[in-house]
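Before I ask anything, here is the structure I am working with.
Note that one protein chain of the assembly has been removed; the remaining protein chains are unaltered in position.
Up next is chain A:
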């Protein structure tokens, strides 16, 4: 069984984008921000102001339980925000601009009006590209803010966590199997274990995904270290987009 719906390209430059400020430290690193649109499907984002206020104001906003895993093809679509909820924050360039200056000022700052989440993107030299990137990053942040555990990022995160767990489990199992084989030499035991795992659903993707994910996870480890620095992780060296609520 090889399903490769979930594609996580490690994009080193993008991994430097930011660490999230909403909820827990987020790993935006490997998300395929650059590759294409989210397939045209609409996100599961509460957009009315009251819904936003309700979520923002609630004491325990994310009480609904999310399945701890989802199959890759059940991943929520990459979120997209409607243009009329977005506002570009005017970044006044220094100096007269035009022919008199040749600064490389490509930064774009974008605000999601209902939630007041603001992000700045100066990842690329192209303002056009930064405007696109800013929209994708902001959509992910808003999704996480509004949908918490149910957001795409959280779910992607969960799947990976699950995968890591299952990897550890596999290692343990392998060890156990060796032990058992040494002791009894039976095969049935192994099948039983596999079945149990299937029911639990630890394995969501085909094996060929493993490599890509591993690269991704390595990045995650680095980011984890950064995150230990707490607040400082918000602004990293060479980092280009800082996020946060204003």
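Basically, a residue touches a chain if its C-beta (ideal position, glycine included) is under 8 Å from a C-beta of that chain, and two chains touch if they have at least 3 such contacts; residues count from 1.
Everything below uses one rule, namely that contacts and distances are computed from a predicted model.
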**Prompt:** Can you pick, from "NEDD8-activating enzyme E1 catalytic subunit", "RBR-type E3 ubiquitin transferase", "DNA-directed RNA polymerase II subunit RPB3" or "S-adenosyl-L-methionine-dependent methyltransferase", the UniProt protein name of the chain not displayed?
**Reply:** "S-adenosyl-L-methionine-dependent methyltransferase"
**Complete:** In the full complex, chain A touches the hidden chain through residues 13, 16, 88, 90, 92-93, 95-106, 108, 122, 124-129, 131, 237-240
